[in-house]
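One protein chain omitted, others in place.
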Amino acid sequence: MSTTSSTIVNLPDQRTATIPKKNYINAEDGLLSWLLTGDHKRIAMLYLISITFFFFIGGAFAGLIRLELLTPQPDLVASDTYNKLFSMHGIIMVFLFLVPSVPATLGNFLIPIMIGAKDLAFPKINLLSWYLYLVGGVMTLAALVMGGVDTGWTFTTPLSTHYVNTHVVTAGLAIFVAGFSSIFTGLNFIVTIHRMRAPGMTWFRMPLFVWSNYAASIMMVLGTPVLAITLVLVVLERTIHIGVFDPSLGGDPLLFQHLFWFYSHPAVYIMILPGMGVMSEIIPAFSRKRVFGYTAVAFSSVAIAVFGFFVWEHHMFIMGVSNYSALVFSLLTMLVAVPSAIKVFNWSFTLQKGSITFETPMLYAFAFIGLFTIGGLTGVFLAALGMDIHLTETYFIVAHFHYVMVGGMLMAFLGGLHFWWPKMTGRMYPESISKLSAVTSFIGFNLTFMPQFILGYLGMPRRYHAYPAEFQVLNVLSTAGATVLGIGFLMPMIYMAWSLKYGAIAGNNPWQATGLEWQIQSPPLTENFIETPIVDFEAYDFEWLAQKTEQEVTTVG
Amino acid sequence: MHISPVLWQFLIKWLTNSALFPREASTIAPYTDALYFFLLLITCVGLVLVGALVFGFSIRYRKDRSPVATQVEGSTLLEATWTIIPLALFLVCFVWGALLYFRIYNPPTNAMNIYVVGKQWMWKAEHPGGQHEINNLHVPMGVPIQLTMISQDVFHSFSIPDFRVKREVIPGRYTTVWFEATTPGTYHIFCTQYCGTKHSGMIGEVTVLTPDDYKKWTESSTSGMSLAQNGERLFASMGCNACHSGDAAARGPSLAGVYGSKLRLTNGSEVLVNEAYLRDAILNPSQHITAGYAPIMPTYQGQISEEGLISLVEYLKSLKTNYRVQQTLTTSESNQAAPMTPGVVKP
Partner (left out) sequence: MDNTIVATHEIDAEEHHHAALPQHRHHFETEQQQREAGTFGMWLFLLTEIMFFGGMFFAYLLYRNWYNPAFVVGSNQLSIPLGTANTAILITSGFFMALGVWAAEVRKRGLLVIFLLLTNFFGLIFLGIKGVEYTEKFEKHHVPGASFDISEFVNPPLNPKTHKPTEEPLSPDMAQKTQVFFSLYFAMTGMHALHMIIGIVLLTWLTVRAYRGDFSSGYVAPIENFGLYWHFVDIVWIFLFPLLYLINRHPGT
C-alpha cells in the first residue's frame, strides 16, 4: 500500500509480516485463562462477543416487528406476542447492547492504553462487571424463554405492577443486575482516569475518547442506582403489594415516572457520549489534524453529563405535570442540545485544511454526523412543548430515538470497531466489502426510519400491533428498509470473523494515527507497555508523529 | 412572520392530499403546523449546512488535493458563533412551543365539558346531557370542547391527531384537554400510551357535526337521564344527603353552589373547588374537611366507579339550592323506595 494513493493505510510488507510472537491473546492458553482474566483487553473481547450475541437477538425481534407491520392487520403474531416482541427488543437493545457497547468493549480495551496505564484500576471488578452483565443477560433470556415480558422497556406502572401476568419480576431483576455491571464499569473508569495517567499525561493531553467515557461514567455512577431502586420498588409492589405506586392505596403512579426517567434520560447520554468519543478519534485520524477546538469538545462532554440530569421531565410533558414545571424542563432541554451542536460543528471544521481519506471508519463517521444531526434536531421538535403534544407517543419518537441511537450510536460503534480492529486483533478487515456494508447500512437505515417521522406526524401511535390502513405504504417502506439494514449489519459479522484468519497483518499503526495505542504492537502485550511512557506531546499531535516517523526505521514483528 | 391564509390553505391541502400530512380540523391545528414547519425549516437548514461543510471540506481537502494537513487549534469566534446561533434558535423554539402548550392546555372558560373514561381497552364518553358513547365522540363544530378524562386502570393517552391534541389519561386524577373543531367529518381517536394486549384496538372516532346535526344527535341518543340526574340519584342512594342535607345543623357542609367557590379547610388552607377537588373529596375526605366540620365523612374508595364519580361531580356542579336534596331525603326516608331494575348492581 503506497502512501501516494488516496488512502492513509500503511501496512507492513505482507510477505514478511507476522503477528507479534507475544501478545495478550496468546499470553495464556485455555478457556479458564479467559474466563478468569484480569486483563482489560481480554475482558473487552469477552464483552464484544456477549453484546454481539444479544444484538442479534434484539435485532431478530426488530425483524419480526417490522414483518408484522407490513400489513395493517394483526396477522403474523398474537397481540400479546407482539407486545412482548417490542418490549424485549427495547430491553435487550438498551440495557444489553447500547449501554455497554462502546464503554465495555472499546472503552475497556483502550482507556488504559490511551492514558499510558497497564490496566484499569480494578481488574477484578472489571471481570465482575462482565459476569454481572452475563447474569443480567441470562436472566433476561430466562424471562424470554419463560414467556417474555410485555410492559415495554419502560415498565410503566400500574400496568407493570398490577395488570400483566408476564415475567416482570425476572426482567426487572435482570436489569437490576445488569445495572450494577454498568455502575462498576463507570466506577472503574473514573478511578483509572483520575489516578493512573502516565507521567506527563495531563487532563488536557488525554484523547477526547477518554473525556467522553469519563463523562458517561459519571452519569453511569450517579444515575443507574436510581433505576436500581425504582426496579426494586416495582418488584416489591408486584410481589408483596406495597402501595408506593398504586393510586387505590394512596400511591402515585407518576412517582414511578419521575424515578424511572431520572435514570433513563441520562441513560441516553450514557449511550451516545462514548460514540461521540469515537468520532473524536476517527475524524482527526482520517483528516490528519487535531480536533478543532479540543477544549470545547472536552467541556461539551462534561456539560452534556451535567445538564443531562436535569431534563428528565421532558418524557412526561403530557402526563399532567404542572405547566410551569414543563416550562423549566423544556428550557433545560433546549440548553442540553447546545453542546451536541457545538460538537457537530467542531468535527465538521476538523475537516477543514485537513488531508482527508475515506476509509470505512470515516464513512461511518460521516454517517454519524448526518444521522445524529437529524436525530438531535428532531429532539428539538420534542423539546418544544406544544409540538411535543402532537408528536409524543407516536412514531416520530420512535424515529427520533432510532436516529440518535442507531444512526448515531450504532454507526459510531461500528466505526470504532473497524478503526480499532487492527489494534485489537492484529488484522485488517477487508476494505471494499466493509465500505459496501457501511453504505448498505446507511441506505437501509434511512429507508427504515425516515418514513416513521412522517407516520408520526400523521398520528400513528407507537407500540401498535395493528394500524389504520392508510398508514400501510409508509410501513411497507420502513420494513423494506429494515431488510436492507439487516443485511448491512450482518455483513460485518461475517467479514470481521473472516479477517481473524485471512485479514492482512496490520502492524502497529496502519492508520498512521496519533495516540498511545498506535505506538504499541498490534495486538498489544498483556501489560500494554514494556516501559511506562513519558508523555510530552499533546493529543492529536500529528507534527510530533511526523517527526517521530522520520527518526525511525520501519521494522515489524 | 405570517404567510397569507390563501397560501397556507394551498400548502396544507396539497400536503394533506399527498397522504403525508394529517388534516387540520381544529382551531389549534394551524398553530401546531406553523411551529412544525419552522422546526422543519431549521432542521433542513441545519442539515444542509452541516452537509455542505462536511462534503465541501471533504472534497476540497481530500488527500489528493491536500496532501499535507494544516494543524489548526480552534477559533473562539467560530465556537461562539455556533454556540450562540443554535442557542438563539432553540430558545425561539422554546418560547413558541411554550406559548402553544399553554394554549392547548388552558381551556377557555366557556368550554363545553365532556367526560372521558378510559379503561382497558375502550373509551367511554359521557356527555352532560346523558349521552353515553363507546369509542366514539360526537361534538359540534365551532364550540370549544373540554375533555375531562380519567382512567379506570392503567395509563392511557387520548389522542386526536387531526386536532393536534393529546393528553395522558391517568388513574387517580383528572386530566383535561380542549379543542374546537372546525370541519365536519370523522377523525381518528387513538390511545397512544401502551396499555396492554389490545392497546392498538383502543381506537375510535370523533364525529364533528354542524350545530343542527349535533342537536339532532343529542336528542336521539340520550339515555334519558342526564349525568346530573344520575348524580342526584346516586347522591340519595349512597346516603350523601343524610349529612349534606343543607340544614344549618347538618353534620356535613351544604354543597349548593360549592363548585367554583373558594373553600377554607380545617388545616387553614384555601382551595378552589373544581372537578378534581370534588372527586378527591369523595375518595379521600379526611384531607378535604371544610373548616368548622368534624372529620367524620367515610371514604367511598372502592364503592363507586369513575362513571359514578363523574355523575356525582356533574350533579354537584349543577347544584344551586338544597331543595331537591331535602326532597330526596324525605323520599329515601319513606317506605316508597324508587323502583330499581332487579339485578342491577349499584355503580
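Per-chain numbering from 1; labels A and B assigned in written order.
Everything below uses one rule, namely that a residue touches a chain if its C-beta (ideal position, glycine included) is under 8 Å from a C-beta of that chain, and two chains touch if they have at least 3 such contacts.
Nothing here was measured: the structure is a model prediction, and the numbers come from that model.
Chemist: Considering the whole complex, which of A:V232, A:V328 or A:A469 touches the chain not shown?
Modeler: Counting the whole complex, the residue in contact with the absent chain is A:V232.
Chemist: Who touches the missing chain here, A:I19, A:I175, A:M362 or A:I520?
Modeler: A:I520
Chemist: Based on the whole complex, identify which of A:A117, A:V164, A:A383 or A:A399 touches the chain you can't see.
Modeler: Here the residue in touch with the unshown chain is A:A117.
Chemist: Based on the whole complex, identify which of A:A27, A:L128, A:A142 or A:L187 touches the chain you can't see.
Modeler: Of all options in A:A27, A:L128, A:A142 or A:L187, contact with the hidden chain holds for A:L187.
Chemist: Just one of B:T83, B:Q152 or B:Q301 touches the chain that is missing; which is it?
Modeler: Here the residue in touch with the unshown chain is B:Q301.
Chemist: May I ask you to list the residues on chain B that touch the chain which is not drawn?
Modeler: Residues of chain B in touch with the missing chain: 283-287, 295-299, 301.
Chemist: Which chain A residues would touch the chain omitted from the figure, given the whole complex?
Modeler: Counting only chain A, the missing chain is touched by 10, 20, 112, 117-123, 125, 183, 187-188, 190-192, 194-196, 221-226, 228-230, 232-233, 236, 240-244, 249-252, 255, 259, 262, 507-509, 512, 516, 519-521, 527, 529-533, 548-549, 552-557.
Heads up, the rule we're going with is that only the chains that are shown with their structure count from here on.
Chemist: For chain A versus chain B, what separation do you get between their C-alpha means, in angstrom?
Modeler: Centre separation, chain A to chain B: 38 Å.
Chemist: Quick one: which bits of chain B touch chain A in the complex? Just the residue numbers, please.
Modeler: 19-22, 31-32, 35-36, 39, 42-43, 46-47, 50-51, 53-54, 57-58, 61-64, 66-75, 78-79, 82-83, 86-87, 90-91, 93-94, 96-106, 120, 153-155, 157, 159, 161-162, 164-168, 170-173, 175, 188, 190-201, 203, 301-302
Chemist: Which residues of chain A touch chain B in the complex?
Modeler: Going through chain A, the ones touching chain B are 6-8, 74, 79-80, 83, 150, 152, 156, 158-159, 162-164, 247-248, 252-254, 287-290, 292-296, 317-320, 323, 326-327, 330-331, 334-335, 337-338, 341-342, 344-346, 348-349, 351-358, 366, 369-370, 373-374, 377-378, 380-381, 383-390, 392-394, 454, 457-468, 470, 473, 542-543.
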